[in-house]
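One protein chain omitted, others in place.
First chain written, first letter: the chains are A, B and C, and each begins at residue 1.
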Amino acid sequence: MTTQTYHAPDFTAPLLARAPGAQFEPIPADGVLPEGFFSTSNLPTYVRVGERWVLPRRPRMDCVIVKRGDDLEVIEPRRLKKGDTIAMGLAEDGSQGIYVHSEGFLGGSHSANEFRFMSTEVSRERPVNYEELAARLNEEKAQGGYLIWVAGPALVHSRARGDFEWFIRNGYVQAVLAGNAVAVHDIEAAIFGTTLGMTNTGQPTDGGHGLHMRAINQVRALGSIEKAVKAGLIKSGIMHALVTNKVPYVLAGSIRDDGPLPEVYSNSLEAQDAMRELTVLATGAILVASALHAIAVGNMLPAYHTNYGGGPTPLMTICVDQTEFVVNKLKDRGTHQAYGVVTNAQDFMHVLRFYVERSSNA
Amino acid sequence: MTTQTYHAPDFTAPLLARAPGAQFEPIPADGVLPEGFFSTSNLPTYVRVGERWVLPRRPRMDCVIVKRGDDLEVIEPRRLKKGDTIAMGLAEDGSQGIYVHSEGFLGGSHSANEFRFMSTEVSRERPVNYEELAARLNEEKAQGGYLIWVAGPALVHSRARGDFEWFIRNGYVQAVLAGNAVAVHDIEAAIFGTTLGMTNTGQPTDGGHGLHMRAINQVRALGSIEKAVKAGLIKSGIMHALVTNKVPYVLAGSIRDDGPLPEVYSNSLEAQDAMRELTVLATGAILVASALHAIAVGNMLPAYHTNYGGGPTPLMTICVDQTEFVVNKLKDRGTHQAYGVVTNAQDFMHVLRFYVERSSNA
Amino acid sequence: MTTQTYHAPDFTAPLLARAPGAQFEPIPADGVLPEGFFSTSNLPTYVRVGERWVLPRRPRMDCVIVKRGDDLEVIEPRRLKKGDTIAMGLAEDGSQGIYVHSEGFLGGSHSANEFRFMSTEVSRERPVNYEELAARLNEEKAQGGYLIWVAGPALVHSRARGDFEWFIRNGYVQAVLAGNAVAVHDIEAAIFGTTLGMTNTGQPTDGGHGLHMRAINQVRALGSIEKAVKAGLIKSGIMHALVTNKVPYVLAGSIRDDGPLPEVYSNSLEAQDAMRELTVLATGAILVASALHAIAVGNMLPAYHTNYGGGPTPLMTICVDQTEFVVNKLKDRGTHQAYGVVTNAQDFMHVLRFYVERSSNA
Partner (left out) sequence: MTTQTYHAPDFTAPLLARAPGAQFEPIPADGVLPEGFFSTSNLPTYVRVGERWVLPRRPRMDCVIVKRGDDLEVIEPRRLKKGDTIAMGLAEDGSQGIYVHSEGFLGGSHSANEFRFMSTEVSRERPVNYEELAARLNEEKAQGGYLIWVAGPALVHSRARGDFEWFIRNGYVQAVLAGNAVAVHDIEAAIFGTTLGMTNTGQPTDGGHGLHMRAINQVRALGSIEKAVKAGLIKSGIMHALVTNKVPYVLAGSIRDDGPLPEVYSNSLEAQDAMRELTVLATGAILVASALHAIAVGNMLPAYHTNYGGGPTPLMTICVDQTEFVVNKLKDRGTHQAYGVVTNAQDFMHVLRFYVERSSNA
């Protein structure tokens, strides 16, 4: 919001001093342009006419520059008539007689051809390149990488539980960092088929609000999640897969916890220490649907690792959340390297699994 | 926020007058409860002890009620010691001596067992039942239904273009209602492989900001989208599929439009009239990633249809958006029947297609 | 998404059997209606014509019902010509010959006049009644109530710090429940004038990323926040106001914590126990800009209190967040009584303070 001062271009600079006059061509039909027309942006744009550099009137983006005598006006193509004469060219650096002055307000570090759409890094409107994500996962697996997954409870509510289980059983998960709730929901699903009393088609059940308390109690009675798996109380799901595949996990406690489950670290500092022993091994991290845990783990992760030996390698960091906010907050807390995927946890896990399966079969 | 007055239960009502005393049992080990414990909510809860109905001290949810002499206290299970005595039962209607008084503040229309979690209708945390969505689509197709699809430009940016094309070519789309931008991005993708100058892996291209203007211009030069398909300028994508499969579409103009493309209705009232001729035929509607078009079409759609003959049938209305807000806004504008799917357009189309393919092969 | 079966109205019910024929009137000019026209909804709507109940063709909302001979059609007012004859009336219960059948799909608990806009409870589009919020706060203060405030770190970043301080110093805050980060940012602001290295006009500072670590270290060196206030290290802000006004607070630890500060409860269960000793005293709660802490505290709060003596009184619970999601999540975790305010923490605190000052002066 600070008011910047405008710096006019230096028209004596060699490239501009030597620039040719801009080309103009008549349009072939009403509202139809010749191929190669110059398409405007909202930045100060100078057009060379004879020896002068002229700033056309009524500037705006997505228009053309029409010349009528000495007058240059920026106008919508649909308003032009056959025979109107417009500026031509694709270059914005003056080499074709038109110069877009990005540096005017923005300072010296900006170059020509700077104006563009879709420049925001994290956006629901950006395509997610699942082929590349899948390839990277398979590459890490092939290299003996160490992938840390961070998961929030939405992952369990939203039916991604089976897909996460698949990733664990198939060797894409070397450690899981989560909270009490993820394990509680997963175990409630294993025992009662619900999460917080909701079925996996989203229906409430009678007496449902107590089911997570009953699930916790049954595990506490047996003494540990591992014993509950061995006793056959927990027959499926994320915790079952972790225990049976001997994948290490840290369940960090929080003030929201019911129970908690026996393995949960209720002391946050002990939890941090246990998490850190896993994050120092990481060659990659996938953070799904958790602000608290994603940012906590992001704080522990370096932007690179040396776990493959040799020099630093970028540490692949993928953050999946329903909104741009969590990804940007993660970046704002220093994890600038995060690649953001703005989608629903359920769909992310489903589509990623599909691509990983396909890419590993290929 | 209005301060409600509390209405105590009528303990002379037959069910409550006849209620037995609550049962209590000792806990078997520190922090471990007997099966069948009573799990608390945050509503006024009366426990029958002898002839009295007692409101336990320190109420909160997800706890148990411990009895020490005459004293009843709500307490976290982890704080109990072996031998502490707690209230038992699953019923909240007094029949087991415990009565949860939902109507206290909420008025007469609320029943026992009212307290539950996950009651919000539209939420990213609710599972999406893709099997059911796919089954409904195949059912509509089998019955000769008329499915109207509404699409916003994010659908094209985010690589769902190919999946939408698939739905069109396979008979799941009887009409498309969209704006100029959807067609422009789709045609830019067909001609240049970009949308607003961004590749489908999310990279910018040189001179990219003008590409949509060049795409529009080429279609305007040929006179119509249909001619551009026939001339071979447009070889793939949504518009190609609509034209070659003779699926009707309405492109409604707006003040954001560049161009516009020849077929666009720039007059909003003419656009409404054209859209209405299609919405009266609808047996279902799928609204993806557009607030403006979803709400406009929602306004036109009845909550039911009689297009299968006979009496009213609910008109399946699915609204897909990245956030709960658009779905709730649609409901707030009267389209109360909408079923909300809170996810990314790209992933929705991909997963839905996968389930539809599987369900139609089954 | 479940397909409901339609139940036609019982036209033999007394109210409907006795209903008069609907009234029709000609329109006075093209596209202009007579006062008292019937405005349609999207629900099945039956119009009495002679002895018959007719469902008009082409139903949709926000339109009128035109009669041409025996034909009844739902149509946009702008499409009518002077002299066209339309249905009249405001009643939807049949008493004026028009019956809107809300129960058709929705089941027996729905009444006439059910169709309405803006029915979503939590929405950025709903007005916030600050007069009422302010009146409630002043009422609680006058009655000797116990208001618990829960705050997230965004409150400190976004310049609401001074307003929160004002509420503490003026007796509207009986306890604060927050995390390490709120105190760290507040103390960094007190010592260095920044939060996470950002000034309060949003600018970065040189070496800013280490400032919160330096702030924490200075407090740790002194031994406690209280000592840091007494030693003059902390001269302003939230923690200063809490210490100097002897308002109790609980800082609950989490795995995101740096430091932590000396008073932080790193053990989550001890934090829960300390928080609970305060929540049992609450007559109201204001939860601002924190998902974790709001839900944790929501879990502890009953929907009512008996702290004024006498029977249960609703426990005022206000949840402020930037998006509807956090408020709905709080409700989905059982805190159904929460009143949602969807706005920015900075602006909420500022506007609320303004209204509270005005209302307390009145």
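Everything below uses one rule, namely that contacts are C-beta pairs under 8 Å (C-beta built on N, C-alpha and C of every residue); 3 or more make two chains touch, one makes a residue touch a chain.
Every value quoted in this text rests on a predicted model; they were computed, and no experiment measured them.
The chain that is not drawn here is touched, among residues C:Leu33, C:Val182 or C:Leu315, by C:Leu33.
Residue C:Pro77 is the one among C:Pro77, C:Gly237 or C:Pro314 that touches the chain not shown.
Among the residues B:Ser95, B:Ser266, B:Asn307 or B:Ser360, only B:Ser266 touches the chain that is left out of the figure. When the omitted chain is restored, the residue from A:Lys81, A:Lys230 or A:His336 that touches it is A:His336. When the full complex is taken into account, the listed residue touching the unshown chain is A:Pro59, out of A:Pro59, A:Gly162, A:Pro204 or A:Pro262.
Residues of subunit C in contact with the chain left out of this view: 28-29, 31-33, 35, 37, 39, 41, 61-62, 77-78, 90, 113, 115-119, 124-129, 132, 153-154, 157-159, 195-198, 200-202, 204, 206-210, 212-214, 217, 220-221, 258-260, 322-323, 342-348, 350-351, 354. Against the chain not shown here, subunit A presents residues 1, 3-4, 6, 8, 41-44, 55, 58-62, 76, 78-79, 104-105, 109, 115-120, 123-125, 129, 132-133, 136, 269, 272-273, 276, 279-280, 299-304, 306, 311-314, 316, 318, 323-325, 328-329, 331-337, 339. In the full complex, subunit B makes contact with the omitted chain through residues 196, 209, 252-258, 260, 266-269, 271-272, 275, 291-293, 295-296, 299, 322-323, 325, 332-334.
Going forward, only the chains that are shown with their structure count from here on.
Where subunit A touches subunit B, the two copies mostly use the same residue numbers: shared numbers make up over half of all numbers in play.
Here B is the chain whose Cα centre lies closest to the centre of all protein Cα atoms. Copies subunit A and subunit C of the same sequence differ by a rotation of 180 degrees once their CA atoms are superposed, given in steps of 5.
Centroids of subunit B and subunit C (each the mean of its C-alpha atoms) stand 20 Å apart. Centre-to-centre spacing of subunit A and subunit C amounts to 29 Å, using the average Cα coordinate of each chain.
Taking each chain's centre as the mean of its C-alpha atoms, subunit A lies 23 Å from subunit B.
Residue positions of subunit B with contacts to 2 or more other chains are 41, 61-62, 78, 115-119, 124-125, 129, 132, 323.
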